[in-house]
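Selected chains only, in their assembly positions.
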Amino acid sequence: MKHFESVRSAFGMRLGLLGAALCVPALAQAQDELNSGDTAWMLVATVLVLFMTIPGLSLFYAGLVRSKNVLSVLMQCFTIVALASIIWVVCGYSLAFGVSEGQTEGVINLHSLVGNFDNAFLKNVTVDGLAGTYPETIFIMFQMTFFIITPALICGAFAERMKFSAVLIFTTLWLVLVYAPICHMAWSGEGALFHTWGVLDFAGGTVVHINAGIAALVACILVGKRNGYPQRAMPPHNMTMTVTGAGMLWVGWFGFNAGSELAADGTAGMAMLVTQLSTAAATLTWLGIEWVKHGKPSALGAATGAVAGLVAITPASGTAGPMGAIAIGVASGVICFLGATSIKRMGGYDDSLDAFGVHGIGGIVGAVLTGVFAAESLGGYGLAEGMTIGTQVIAQIKSILVTLVYSGVVSLILFKLIDLTIGLRVSEEAENQGLDLAEHGEEGYLL
Amino acid sequence: MKKIEAIIKPFKLEEVKDALSAVGIQGLTVSEVKGFGRQKGHKELYRGAEYVVEFLPKVKLEIVVGDDIVEQVVKAILDGASTGRIGDGKVFVLPIEEAVRIRTGETGDAVLG
């Protein structure tokens, strides 16, 4: 069972119990003893996922904008780290992982969708509390890093024109109203919506990438195109920064995927291996397409391909085998390439850094193919009893649609509200001058 | 006195400098510029978005010289900078009315060495 069920799911309930009565006699005693190896790994995995956002993602993104906006991007990511951390302990953790009494296997009700406020301000958290085989504090931290990186991903869509204040307000509301419920549906264990449907999302294909991707698409449509886009070219100002950030994302992602096993074991090892293979395959695929289509493989192509492969393997990293991973990597390379080029051009929106094109589309590719490559016949861990590739893919698609619709609609409302009140966008003059000076009173470089 | 301004290809700077030294030039000022002309630029592609670079990196030399050696200096630049291919650049000659050495305050041709 363990093979196709996120450990996080199994864990959801226990957390609920912890919330209700901290001294409940452990059902599975062996499991409730602290294992220092698992603890060591989860400490590190947490560090790695935070490293993905700062400096990883922030460099990846910042290199892609024009130099007058470089600090605004770094700043949005950095501030989101701080902001999301506080929101998480205030209520995010409890809303995402709190399991209320009525949340029961097989029953779909409000508790399947969202947690509660029982653990607001971490009021039930102690030094000695465990989450399975390691301290609950580390589970809180590990999940916090996911809570952090998701809104940071969205920043890629509205880069170079959104007000800093609007970013912070949107992030706050979105985390509480969108991330927490989607996370609850996926990972709060028995009784949770996606869990009941048997959806596979090992490390956050829906929760993180599709969720952020669709919000990003809504964002860039509502905030509008950058002045001069697409007539005027807006090439990356510092590709060395972007490639550096991509490298950091790659290495940090092992915390994301192998860390999602929540233990230092065979599944963590396999998650690491398949993550590497998908990423490698997607990188080579993207470069191959560029080479054939444009005559030259580019560094930006390599970096983007890698991220596409990382995104797509995320939900599958606990269920796919090595060859499945390569297939997922190739597919994500091809489809995200279209996402960041043709689809974007056709759509006519200005997804500045392809947050939707890579995370949204890559997330969908991954979520669907997770259902395919979990099958034992295709080298995966095997599907749950009674599931076929077909039914599994349908379950996957249901979770994708729920995420697209829920996140899309709520994001739309939030952006509209902010636009009507404080406004989403900086003035044209500020945009010309650059957000670094206009919004932060600083310059990136004085070389 | 004349000021000679030359726009050349960046990788020819060393050669031009040597050619100028050979005709006795001991001072000049150089700056990085971008040139637009007949030489075609190149295309860059970033995630499929084409970015046509029409302004090409060039180096501008400014040399103030006495009237007598203008011709010689122009020739030296041509020798050093020419590759025979489009984009080699231009030399312009401008009048200078006065020159002063900041350190000493002296003026005239003596300043130029």
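A and B label the chains in the order they appear, each numbered from 1.
As a convention for this text, contacts are C-beta pairs under 8 Å (C-beta built on N, C-alpha and C of every residue); 3 or more make two chains touch, one makes a residue touch a chain.
Since this is a predicted model, take the numbers as computed values, not measurements.
Asks: Please count each kind of protein chain across the complete complex and record the totals against the labels shown.
Replies: So, if we count every copy in the file rather than just the ones shown, we get A x3, B x3.
Heads up, the rule we're going with is that only the chains that are shown with their structure count from here on.
Asks: What part of chain B is in contact with chain A in the complex they form?
Replies: So the residues of chain B in touch with chain A come to 44-52.
Asks: Using the touch definition up top, name the residues of chain A that touch chain B in the complex.
Replies: Chain A residues touching chain B: 230, 233-236, 290, 294, 296, 298, 300-301, 304, 340-342, 345, 354.
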